[in-house]
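Worksheet: one structure, shown below.
Every protein chain but one is kept in place in this view of the complex.
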Amino acid sequence: MGKTTLIGSVSEIRPLHTEEQLTEASAQVDDLAGVRDKSTTTVAIDFGRISLPGGIVLYLFGTPGQERFRPLWDDIAYGALGALVLVDARRIDASFDVLGLVEETGLPYAVAFNTFPDAPRHHTPEQLRAALDLEPATPMVTCDAREPNSSIDALLALVQHLIDHRPAEHR
Amino acid sequence: MASATSSTVDTAAVGDGIHLPDTARDLVKILVTGPFGWARPP
Partner (left out) sequence: MTRRRGGRPLVPAYLSTGGVARPSRVHLERLSVLTGSGEPAPADLPAAQAALLEELEYGALTVVEAAALLRLPVSAVLVLAADLVDRDLVLSRAPIPPARRFDPDLLKRVADGLRDLKHR
């Protein structure tokens, strides 16, 4: 839900989506023929874009964070600059899985955790960073995905991280 | 255009600004992800 909000807050086009099919093979214990029963999930991938000076066009793809969408991830993540991981401070467990998935794909990332002006603080930023077991270099920012400036700041945190931590061979 | 074209074009796209400007050169992408259920403010 927050992914689309963030994308919508900065995209110059109305957020579009594509419907992707995911075929999951599930083993049938009683299937004598040994044929796997395949179930197909349809998942909508929202995206938006921002045209920047100099002919750059930045696309933002909202990608679901569940492990079963891993095949889709690899496809969408191909050639991506990095990932912005939205974390709900009240649902840290669910965020673990997403971070694991992002790290598996090798994408550089930054973490943005939701904050609302009147929300009670459940964790200090330091507690959150520790709870998520983030590398010291991983940016962690607060973000109100409804606010364009806040969303841009989160994206900027990621991009600055990409500039500062390029792989050695690309320096 | 071929007369076989059925007009299945989403006409909302025309003038919707979806088509890319001619100046578009370097297309890059960032993934935005997270678990389901980003909580709404109370």
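When the chains are written out, they are named A and B in that same order, and each has its own residue count from 1.
Note that in this section a residue touches a chain if its C-beta (ideal position, glycine included) is under 8 Å from a C-beta of that chain, and two chains touch if they have at least 3 such contacts.
Note that the coordinates shown come from a computational prediction; the quantities given were computed from them, not determined experimentally.
Engineer: Checking the contacts here: which visible chains does the omitted one touch?
Structural biologist: Among the chains that are shown, those touched by the missing chain are A, B.
Engineer: State which residues belonging to chain B touch the missing partner chain.
Structural biologist: The list for chain B reads 1-10, 13-14, 18-20, 22, 24, 26-29.
Engineer: List every residue of chain A that touches the chain not included in the displayed model.
Structural biologist: 10, 16-21, 47, 50, 52-54, 56, 58-59, 75-76, 78-81, 148-149, 152-153, 155-156, 159-160, 162-163, 166-167, 170
Definition applied: only the chains that are shown with their structure count from here on.
Engineer: State, to the nearest whole Å, the distance from the C-alpha centre of chain A to the C-alpha centre of chain B.
Structural biologist: Chain A and chain B have C-alpha centres separated by 19 Å.
Engineer: Where on chain B does chain A make contact in their complex?
Structural biologist: Its residues touching chain A are 16-18, 20-21, 23-42.
Engineer: Quick check: in the complex, which residue numbers of chain A touch chain B?
Structural biologist: 1-3, 5-7, 12-14, 16, 51, 54-66, 76-77, 79-88, 90-91, 94-95, 97-98, 101-102, 107, 114, 116, 118-119, 145, 155, 158
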